[in-house]
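Read the structure below first, then the notes.
Removed from the display is one protein chain of the complex; every other protein chain stays in position.
Entry: chain A
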Amino acid sequence: MSAPSRVRPSSIEGNTVTATEQGVEPTVQAEGELIAAGTAPLVRRRRRGSRLLNIAAPLAVFGVLIGAWYAITYLVLEPGRRFLMPPPQEVITEGFLDEQAMEKIGDALWNTIEVTFTGLAFAIVIGMAWAVAMSQAKVAERSLFPYAVALQCIPILALVPLIGFWFGYDFPARVIVCVLIALFPIVSNTLFGLQSVDRGQHELFDLHGAGRLTRLMKLQFPAAMPAIFAGFRISAGLSVVGAIVGDVFFRQGEPGLGIVLDNFRSRIQGPELFATIIVAALLGFATFLVFGWLGKLAVGRWYDTSRDGA
């Protein structure tokens, strides 16, 4: 086995570097190096194993789920009630391969995407401005943070009828629902990120007379990037939820996935309903991936993302 020993040095470096990044004293670092050297091959193997596991395990679960699906359709449900859970192949043939259904779903998907990303864009702008304001003065933080928390605590669903009442049942109302749902993670993560700057680094900027704006642009924002993008990623998923929820409630204007879902439900079109659900899920998943990827681009390689498992 010569291959693993050739990889070993880089993995040792990776380990110790992470340790010092977290401020471990370099005397400890030397010890860490020894420990890492001793365990590196093991870590390697475990990592390679876990990569395989990352693919194989979810696939296995997928297989089990499909199996359970078939079991429910054919073993649990009587033939007359199979519309409740049509078998996977029917979801494909009558849902994904049906031109009429797909056209409806496709249009709805596009409308939902529009609402999702408009809402998310507003949430990002408002949320970051909110967080920056709070980071600039303790007074601002004290007076504004309770409202961010309130936003998180009030069940947005309870507000949805009111939003419709005030803003109509169209695009703007849907966007507002998205903004309300997506705002909190952006506010709290951005604030956390801006405040997580090391005191020594702040003092470096103090020493050289840096003003607020310089400090914000050259120190706080770069340091906050990993947290900010973690917030974006959560909010992107929530925004998809907001768009669909708004849809289901408002039932007016351009139909999004929520309306289409509800229509298929009321017309007992099982396969089409399932196809729509899968499309909605894929939309959520795709936004999650896109923001994970954008985050990596924006943050660069200085932040060790393996720490949060991304």
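In the analysis below, a contact is a pair of C-beta atoms (placed from the backbone, for glycine too) under 8 Å apart; a residue touches a chain by one contact, two chains touch by 3 or more; residues count from 1.
In this section, contacts and distances are computed from a predicted model.
Engineer: Considering only the chain that is not displayed, what protein name does its UniProt record carry among "NitT/TauT family transport system ATP-binding protein", "RsbS, negative regulator of sigma-B", "Sarcosine oxidase subunit delta" or "2-oxoisovalerate dehydrogenase subunit beta"?
Structural biologist: The UniProt record for the chain left out of view names it "NitT/TauT family transport system ATP-binding protein".
Engineer: May I ask which residue of A:101, A:219 or A:260 touches the chain that does not appear here?
Structural biologist: A:219
Engineer: Give me the chain A residues in contact with the hidden chain, please.
Structural biologist: 13, 17-18, 20-21, 23, 25-27, 29-30, 198, 200-201, 203-210, 214, 218-219, 222-223, 225, 299-304
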